[in-house]
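The complex is shown incomplete by one protein chain, all other protein chains being positioned as in the whole.
Our next item is chain A:
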Amino acid sequence: MTLSLVVLLPFLGAIAAPLFAQGGRTAIAIASSVPALLALATLFPMWGTLAEGGTIVQSLEWLPQLGINLSFRLDGLSLMFALLILLIGLLIILYARYYLKPQENVGKFYALLLCFKGSMLGIVLSSNLLLMMVFWELTSLTSFLLISFWNHKQDARRGARMALAITGGGGLALLAGILLIGRIVGSFELDDVLAAGDQIKAHALYPYALTLVLLGAFTKSAQFPFHFWLPHAMQAPTPVSAYLHSATMVKAGIFLMARLYPALAGTEQWFFMVSFTGMITLLIGAYVALFKHDLKGLLAHSTVSHLGLITLLLGMGTELAAVAALFHIINHATFKASLFMAAGIIDHETGTRDMRQINGLWKYMPHTATLAMVAAASMAGVPLLNGFLSKEMFFAEALSLNLPGIWAWIPPIVATLAGIFAVAYSARFIHDVFFNGKPRNLPIYPPHEPPRYMKIPVEILVVACILVGVFPAFSVGPLLNAAASATLAGEVPDYGLAVFHGFNLPLMMSVAAFVGGLIMYSQRQKFFDFHARFKEIDEKAVFEAVVSWLVERANSFTALLENGSLQRYAMLLVVSAIVVAAVPLTGMDLIGSNGLTAIDPPTAVGAAILIFCTLGTVYLHRERLTSLIMLSVVGLLVSLTFARLSAPDLAMTQISVEVVTIILLMLALYYLPSWTPTEASAGRRTRDLAIAGVAGVGMTLVTLSMLTSPFSSISDYFLQNSKPGGGGTNVVNVILVDFRGFDTLGEITVLAIAALGIFAMLRNRQLSAPPTDGQGHPWAFDAHPTMLKQMSRPLLPLALMVSVYIFLRGHNLPGGGFIAGLITAVALLIQYIASGVNWTQARITMGYHNVIALGLLFATIAGAGSLAYGYPFLTSTFTYLEWPVVGKFEVASALVFDLGVYLTVVGATLLALVSLGKLTPAGRPLTRTEARKES
C-alpha cells in the first residue's frame, strides 16, 4: 500500500510538524518538508511503469457493502498532479518560512498546509470516487482554515466563508453526481467507471449526472458564475494563495474534468456546458484583471481567466485540445505560483499591494523584478517561455473547431480578445510595478530585496518556465505524454512540442494579441474611464445579502414549527403519534381469533372504579388536591390490577412507587398554586378533548385487538432456565438481575442520573411558599404532630426488617432490590414527614449521593466479578450455604447485584424527595406553635 502512504504522509506530518514550532521557523519548515520528500521518493520507482502507459492500482477494502474502498491509483494524470502538488508544495514551505513573521502561529500554518497537501494528494490518487469525495471535502475544509488563517481580519473570515459556501455547495452537487454515476455503472471504482463511458453517456440519467459533476468542478475551479469566491480568497497569506489558488485547489475541478474525461466527455451536452462556461470565464477574468489595482486581485482574476481557458480546452472535446489543457495546467501552475510569490515579496517589502502606490521598484529590487517580469511575460504568452507554447496550442484548437457558419468565428475571436487582455494586464503588472515613475506613499520605504532564500522558490519556478519554453519535448514531454495517455484512455494524438511551428494562423493571432495588448495598455486611461462608468458589483455584499436572506428564511421556517410553546409541541407530538400509528393499524381486526373471556364481578367493579377515578382526575383537575387524591386511587387500583393478573412483583412495585409519587406531588403542591385557572377557550378545550378522545379510543381498539390475538413468546426460555441457570424461582427477579442484568444496570444508572439532576436543579434554591393554603386557611398549627412522631419511630425498624425480608426472598418469591429499596425509602420518608427534615437529617449522616454511588459500584462489581473467572460481564453464579440458625441458604452472586439495585433505588428516591423537602424557604411564615415557641 505504498500509494496510501503517499497520501497519509502529509497528514502524519501535520501531527508531527507543530512539535517543531518551538525550534523556530527553520526547524518547522524542514520538518514539514520531510513528508513531501518521502512521498517523492516513494513515487519515483513507479515512473517506469507509468512511462510505458501503465497504471498502478492498490486497493484495500473499507466498506465494500457500500462500494467504498481505500483504493488508490497512479497513472500519468495523477502523477502529473501529484508532482505539481508535492514540488510546488516544497517551494511554498521554503517561501512561507520567510514570509511568516516569527510571532505568528507557524505550527498551525504548517499543520494546515500539510493537511491540505494530503487532501489534494488524496483527490488525485483516489481510485474510488467516494473516497475521492472525502478528500474533496477535506480540501474545502482545510482551505477554509488556511484562507482564514489571519482570523482576526473580518475580510479573511468573510472570504473564507464565501469560499467554503461555494465549494462546499458544489461538493454536495458533486456527491449527488457521483452517486448517480455509481448507480449507472454499479461501481465507484475508477477502472469500472472509465471503462463504462459509453454506458454512462447512453443512460437516461447522464444529463443529470453530468450537470451535477460539472457543478462540483466549476465551483471548485472558480468558473463563471461561481468565480467570485476566488478573488475574495486573496485575503489568505500569500503562500496560501500561491499554493491553493494557482497550482492546486482550483485545479481540483479541472482535474476532475480530466479524470472523468473518458467517462463523461464527447457529447454535445459536455461540449456546450464546458466550453461555453470556459469561454465566458476566460473573457470575464481577463477583462476584470486589467482594472484591479490590487496586485493579488489582478493575479486572482488572471487565474480565473486561465482556469476558464483550460476548461474551454477540455470542453472542446478534441484530443489535441485535451493535451493542450494538460500542458497549460503545468505551465499556469509554474508561472502563476511564481507571480504570486513575487507579489508576496513586494507586499512584504513595501507594505502594500496597491499598484497605484507601488511604482518604479526596478531601482530597489532588480533581482525580484527580473524574476517577476519573466514570469509575467510567460503569463502574457511571450515566445521562448512556457506560457507561449500552450497558448499557441490553444489558438490552434480554437481555429480548428468545426462549428457551423458564423459560430466558427467565435472561438478564435474570443481567444484573441482574451489574449489581448492577458498581454495588457501582464504589461500592467510589469510596467506599473517596476517602472512608471517613483513609488508613492509606501508604508515601508525604501523597499529592498527580500532575504536570499525567499527568492529561491521563485527562481526555481522561473527557470522551469524558461526550460519548458525552450526545450518543451525534453523537459515535460514524457510526463505530458503519460498524462495525456491517462486522460484520453490510451489514445494519444500526434502532437508536436516545438518552440516554433512556422508562420501560421495561430502565430498571427499571437502577434495580434501582442500588438493589441500593448496598445490597450498604452491607452489604459481611456479603458479605466470607460470601466469606471459602470457601477462595480460588490460580490461580497451580494453574497452576504443572499446568505442572510437564506438564514432569515430558515429562521422563519423554524419559527413556524417551533414557536416556543410546549403546549403546541405536545399537541403536535400527540397528533403525529396518532397519525403514524393509525396508518398501519387501519386494517386490523377489532376482535382477534382468541375471542373475549368472561369477567368476574369483583374485577368488573375494580375496573369500573379505576375508569371512574381516571375520568374524575381529569374532571376535577382544576382543584389540584382533589385531583391528586383521585390519582392516588387510580395508582392503587393499577397495582391491584397487577395483583389480579398474576404479577405480584409489579403490584408490590407499583404500590410502593405510588406512595412515593403521591408524597412527591403533595410536596410539589405546597409550592404551586392549589388550583388551575381556566385559560383555554372553549374551542381549544373541544379540540384537546377531540385529540385525547381519538387517542383513547385508538388505544382501546389496539389493546382489544392485541389481547384477543394469539401470540408466541420467547419467555419459555426464561421459565425453563430460571431455576437451573439463575438459581431462583421468581422468574421476574431472575430476569432482572441475571438474564437481562445489563438492562437493569442501565436502568438504575438512569435513575441515579435523574436523582442527581433533581439535586442539581434544586441546589441552593429557595422557593417562596404561600403563607396560607388555597382557601386562605393558615397551615397546620402543629407542623409535626406528636401522634405521628410517636407512631413513626417504632415503625422504622419494623419497616426496615420487612424490606430486608423482601430483599432476601426476592430471588425465589415476589420481592427483590427494586421493591425492597422502595420500602426502605418510604420508611425513611415517613421519618422526614413526621419529624421534619432537620431532625431526620441530623440522624442520617450518610449523604444520599454516596448511597447511589455505592449502589452503582456494587452492581458493577457484581457484574465485573464474573470477568475474573473468564465469564462474560454479569454472568451470575450461585451456591448453597449452611448458615447457623437459618439453615440451608442459597447465595447467588446476583444477590450482590440486587444489593446494588437496592442501594441505588434508596439513594435516588431519597435524594430526590429530600432535596425537595429541604426547599423550605427562609421566608416561610412560622406556624402558630412555632411562633409561640419563638416568643
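Note that a contact is a pair of C-beta atoms (placed from the backbone, for glycine too) under 8 Å apart; a residue touches a chain by one contact, two chains touch by 3 or more; residues count from 1.
Going forward, contacts and distances are computed from a predicted model.
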item: Record-based protein name (UniProt) of the chain missing from this complex, from "ABC transporter", "ATP synthase epsilon chain", "Hydrogenase maturation factor" or "Multisubunit potassium/proton antiporter, PhaC subunit"; value: "Multisubunit potassium/proton antiporter, PhaC subunit"
item: Absent-chain contact - pick from A:N504, A:S576 or A:S715; value: A:S715
item: Sole residue of A:Y208, A:F557 or A:Y671 that reaches the chain not shown, by the stated touch rule; value: A:Y671
item: Per the touch definition above, residue among A:W136, A:Y364, A:F394 or A:F818 touching the missing chain; value: A:F818
item: Omitted-chain contact residue, chosen from A:N331, A:N386 or A:T744; value: A:T744
item: Absent-chain interface as seen on chain A, which is shown; value: 564-567, 570-571, 574, 596-599, 603-604, 607, 610-611, 614-615, 617-618, 621, 624, 627-628, 631, 634-635, 638, 641-642, 644-650, 653-654, 657, 660-661, 664-665, 668-669, 671-673, 676-677, 679-680, 688-689, 691-693, 695-701, 703-704, 706-708, 711, 713-715, 718-719, 722-723, 729-732, 735-736, 740, 743-744, 747, 750-751, 754-755, 757-758, 761-762, 765-767, 812-814, 818, 822, 905, 908-909, 912-913, 915-916, 919
